[in-house]
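Missing here is one protein chain; the remaining ones are kept as they sit in the complex.
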Amino acid sequence: MSAGWVELFYLVATALFIFSLHWMNDPKTARRGVGAGALAMLLGVAATWAQPFVVNHGWMVLAVVAGIAVGYPLSRVALTAAPQRTALSHAFGGLAAALVGTAKYYLWLGEGPEELTTFRMVAIIAEVILGCITFTGSLFAAGKLQALKWVPQRAVTYPLQNVFNIALLLVAVAIGTWLALNPAAPAAALLFPVVIVIALMFGILLIIPIGGADMPTVIAILNSYAGLAAVAMGFVLENNLLITAGALDGSSGLILSIIMCKAMNRSYLNVLFGAFGSVPQTAPEGAEQGEYKADSPQSAAQIMEQATNVVIIPGYGMAVAQAQHRVRELYDHLKKRGITVHFAIHPVAGRMPGHMNVLLAEADVPYTDLVEMDDVNRDMPQCDVALVIGANDVVNPAAKEDESSPIYGMPIIEASKARTVFAIKRSKNPGFAGIDNALYFDEKTWMLFGDAKHVVGELIKELSGESAIH
Amino acid sequence: MSAGWVELFYLVATALFIFSLHWMNDPKTARRGVGAGALAMLLGVAATWAQPFVVNHGWMVLAVVAGIAVGYPLSRVALTAAPQRTALSHAFGGLAAALVGTAKYYLWLGEGPEELTTFRMVAIIAEVILGCITFTGSLFAAGKLQALKWVPQRAVTYPLQNVFNIALLLVAVAIGTWLALNPAAPAAALLFPVVIVIALMFGILLIIPIGGADMPTVIAILNSYAGLAAVAMGFVLENNLLITAGALDGSSGLILSIIMCKAMNRSYLNVLFGAFGSVPQTAPEGAEQGEYKADSPQSAAQIMEQATNVVIIPGYGMAVAQAQHRVRELYDHLKKRGITVHFAIHPVAGRMPGHMNVLLAEADVPYTDLVEMDDVNRDMPQCDVALVIGANDVVNPAAKEDESSPIYGMPIIEASKARTVFAIKRSKNPGFAGIDNALYFDEKTWMLFGDAKHVVGELIKELSGESAIH
Amino acid sequence: MNRRRYLPRWAVTVLSVAIGVAGIALVAQSDSAPVAQASPSQGNAAGDVDYWPMVFVFLLSTFIGLGVIRRVSRLLHTPLMSLTNAISAIAVVGAILVAGPDVPPTIRLLGGIALFASVTNIVSGFLITDRMLKMFKRDEPS
Partner (left out) sequence: MNRRRYLPRWAVTVLSVAIGVAGIALVAQSDSAPVAQASPSQGNAAGDVDYWPMVFVFLLSTFIGLGVIRRVSRLLHTPLMSLTNAISAIAVVGAILVAGPDVPPTIRLLGGIALFASVTNIVSGFLITDRMLKMFKRDEPS
């Protein structure tokens, strides 16, 4: 394939990638977006492969077949494992970038060191550092999310941690700068691996101080790094398709992490420069506690039956209990009785952005009944029953009222405005942010203690039993 | 200034141009947008001028001073003349593009014909053809809009007009293609001017069949052409700033012309390929007419006084009568009496997109009281009095009801849903589309015949007289 | 719902067609030029002028233009027309490049006229846009 055709294919692929992301703005067109993205990738691969100087077909087919063999099972994982799959995938992406950068460096060093201009060296170093950080960082994050035994789940902190990390990064950058200026010096071929090793270490050190529950933000940032590594690769190979696609990824990771930060009321710079944030402390044991009013599923079901307007507020607990299918049944039963039922979706409910939407979609809840926070808050005063299922922080009124609370300023779903609130959780333990929730002490709130799947099952039994008698 | 700095300046200028247009999305930031655009232009000029090979400073300063001397007065024209100023300005832009293209061609032809690669020749030809079309087309459009004596106001049509125009364009393209393939042939230096002459002619022939009132759409298309000419110039000079800024312009013209077409219910292809549309015919004289009910400003003022909710629907007639300041007074008087007053703005009311907004802003009406069509239609049933001031097509219910009407399908402001309608116009003549308006025969409509400025003045006199008695 | 879409359907169509046509033309041209061995270690070797980056820039800025312009407030369509008119005077860069260097006087003359015309546009375009925008006021003026 001649150079002109290759560039044309790349151009079309670029446009398709943009359309792919564009079409994600609406669930109706989103699948077309995936198609466009896959087609773009295919065009990119085909155009590159078909160039006359690409000759090692056997070897490459082997790699592709192996990739498909590993990739396909990875696409069938349970959706609850989607975050760790994404993290693992970022690790692969980072690895690829680091390997390509390294290969190009040694290739040019061997073939013609005059090719190693300062610009190219800067791009190679950036590619390799970003790729290595993404590789080990993502592997580690995936391990934390998968709750592997040998990966510490909680945040590991030690004195001078940040100082040490930054110093390490500075060393890598300093060596990198020297390499960029003296790419062909005798020491260079040996110093290059040093940079790689430091970057690999840095990736792990970056993730160690971050608690497992904070991983989704980290994954978004790593996505952004993977994108930037692709951009750097594009600069090295002078390939505009790589630059464009990488920049699209980079901005996606950036925006998602910022959305998460805003919704969690964490500082944005804190995240942009590596999420060195300390994890919120769990509430002191001895803190004064109000009175919880527990209720039975039976009486809760009776009250729900009388309602005309029910809002279900799902949270991380629904995901943990895998209760989404039961919740869907509950929704069906209520609808059958002519009750208006909506789901109130907080942007950071659960542990990844849009977590609740995927879970409920998996259980066949039509997405037209998933309502965004702002819209649902407006209608909350008209709501008879708010049913909180395993959500905690996202309905905590402290975010609006208590200026001293760590989550003060975070937007919440205002469940307390509903006439009656039922809350399903297993215990009196706090949620992710580790703080008590005044909603549960409210006089109109009744707690339904127990596993979400179990309690919702009880509610259904009650409702369907009733309907049999009628 | 070294090449690196020049490129950096260009890069910053590119970003500023994008921000400039981005900030136009809100009146609050729009002036910052102008500042960003002007700064970007300054950076572009400074970086280009400061290059070492630019030496003819005296000559260029002369041109710049002359440009400022002519440009400044052009920026002080009355706002009603804004369309013809824009058209004139497009003509200058087209001229510049054509001249630069021509100059580059002869320069390269003289200095080194091997520089005239096919790619460059294609770009030069495109630049010159687009520039020339824009030049004469815009000049002609400006003449029509300014209603110059020697420019025919109405559409001029003759048999086989489209066939002839297209044939002419094909000849130009054919010669251009030959030139692109044989840029240094002996005949080339002579054929080049032929292309220029044909393109200049074509610009005029393109505009001749279009009526004066259709000019705003044409101006938007010419804007798009001017942008594309700049893009072509960017390809010739290998200058990314030109390409980016030109593409931004090109899309702006495209989108504005499409918005106008949609709002006027004209075919979009019709416009994209040169607005060869025939102008709508004026209504046949003998068409059956219903009964108009005329009213006096006195009784109209009395009814308005009793209203709690008044919507004013301005149209082209307000612009013709220059009644906006009077209308503003009317608005003040009504507001003083505690009446809620809004302006309903149709996207193509008047003769350019956003025409009504600028006029009313000129008269100091706060833009928060200018309501877009869709929003106003929703609230129309709550409206006591709709006061139509010199608008016609934009309130014509035929667009919703009469499938045979030429404006069927065009979105309108549904004045007929208000409790009472007053309509100010001078006569029983139709508006731009040349068709009768059933709204005026409606039983709840009263006509206030007369010049808009005069009638609104009468209304004010009545209202202020009343308030003096109170 | 419709307002939230980045590009409307027609834009998708128009862009695809335009990309297709332009692309095939460019490829035809670059294939007629002597095809260099585009080995991965040599970047800029696709013909005499490496115009592909420019085509990328064009494509991307068109996307940006369509996205940005569609979000311009309807209130401001008239000033938008004069602002983009001013921006199209970026042709001034080309005019300087033709009028500035040490070239034959006829060429310089053409460049000078182009420079004059562009500067006129810059000055009148930005000033009149600003004049219009100054009139848009949010609150009731006293």
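Read from first to last, the chains carry the letters A, B and C; within each, the first residue is number 1.
Here is the rule we use: a residue touches a chain if its C-beta (ideal position, glycine included) is under 8 Å from a C-beta of that chain, and two chains touch if they have at least 3 such contacts.
Model, not experiment: these values are computed from the prediction.
In the full complex, the chain left out of view touches A, B, C. Touching the missing chain, out of A:Ser2, A:Thr86 or A:Ser405, is residue A:Thr86. Taking the complete complex into account, A:Gly253 is the one of A:Gly4, A:Gly176 or A:Gly253 that touches the chain left out. Mapped onto chain B, the interface with the missing chain covers residues 2-8, 11-12, 14-15, 18-19, 22, 25-26, 51-53, 107-108, 111-112, 115, 237-238, 240, 244. On the side of chain C, the interface with the absent chain consists of residues 3-6, 39-40, 43-44, 49-50, 53-54, 56-57, 60-61, 63-64, 67-68, 71, 97-98, 101, using the contact rule stated above. Touching the omitted chain from chain A are residues 14, 17-18, 20-22, 24-28, 30-31, 33-34, 37-38, 41, 44-45, 48-49, 51, 53-56, 59-60, 62-64, 66-68, 70-72, 74-77, 79, 82, 85-86, 89-90, 92-93, 95-97, 99-100, 102-104, 106-107, 110, 117-120, 122, 219-220, 223, 226-227, 229-231, 233-256, 258-259, 268, 345, 347, 352-355, 357-358, 361-362, 364, 366-368, 370, 372.
Note that in this section only the chains that are shown with their structure count from here on.
Using CA-based centroids throughout, the chain positioned farthest away from chain B is A.
The most centrally placed chain, judged by C-alpha centroids, is C. Put simply, the C-alpha centre of chain A and that of chain B have 46 angstrom between them. Centre-to-centre separation between chain B and chain C, using Cα means, comes to 19 Å. As a whole-number value, the distance joining the C-alpha centres of chain A and chain C reads 37 Å. Looking at chain C, one finds that residues 26, 29-30, 47, 53 touch two or more other chains.
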